[in-house]
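Removed: one protein chain of the complex. Kept in place: all other protein chains.
Showing chain A:
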């Protein structure tokens, strides 16, 4: 089959690789119909996530048709149309029982490796390094889906791919980012990052009853999409974010701040950017945490900082003084996707939500390298790329 493979920093190639098969009784094999490039794929592309190997198949947002099931799968049948959540979760461990699917205790066969870097291992993830399982991803024609009786959700044929595909990752991720803010009537929410996840966080926060949502980015076309989803916007290259937020909230600060940016944030002050970039290059620090720092400083006293942007390792200059002295709450996590799939699918089905508004490009799988370049450099107003393997 054809698959998009990581070949080193800033290089992906579509190659012929062996078809996946059933390895374990609870596996299924899915013939992929749509597969997206995610913002967190750029952290792999840029080489900031450790334990990637040349030839690893990328992609963790995909859906398709079940073509094979192992003897242990009783919930799916060949021919079912499914969306596959990106965290691989067993359903039987304490974490899964408590709905913490992205920290499943059983799905990472390389848990020892992850423990050395992270202390404890989170769940395995499709196409996201050997530290997180070494599972081939879904930017391919087929994918093997472990614990297929727990993750994938069956969708009706009348819902097109582009409406349901993002149930696999970015829609529930944005939703969880807003949910962690525990939004109450009158709340003002600030969202750093107007990428697709930030755009979904904006839409979710409004659906949950936020009074106002303010979205911060530097690309005007992305801010426009966020504005269409209902946000007020700040372009941080033109406006000082802290001043603007203080002004917009009459001195209170946002009640909750969502970091939908993560480890490769940009910052308009060149000296600060150079400092973190240099530390990152020498691996004295793996992640650039500007958005996180700013979110903490901006948040109102006693507010919540919700982190859904991806961080991989260590950060420097964490504003602990501000965080501690002002009674802030920090909430984080890779999305526990399985928890949100059913309720969000219901909202999509009843027409309350149409996630397809984030898509700007449809490409053939063969064009994945072009898609990565375009998405990384924000060319052609690229917001979200969907790949079609067939």
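Criterion: contacts are C-beta pairs under 8 Å (C-beta built on N, C-alpha and C of every residue); 3 or more make two chains touch, one makes a residue touch a chain; residues count from 1.
As a convention for this text, contacts and distances are computed from a predicted model.
This figure omits one chain of the complex; the name its UniProt record holds, of "Sugar ABC transporter substrate-binding protein", "GMC family oxidoreductase", "Acyl-CoA dehydratase activase" or "Putative membrane protein", is "Putative membrane protein".
Within the complete assembly, A:97 is the residue of A:16, A:97, A:157 or A:350 that touches the hidden chain.
Touching the missing chain, out of A:101, A:135 or A:236, is residue A:135. Seen across the whole complex, the unshown chain contacts chain A at 20, 23-26, 47, 50-53, 56, 72, 90-94, 97, 105-114, 116-117, 124, 130-131, 133-136, 144, 146-147, 283.
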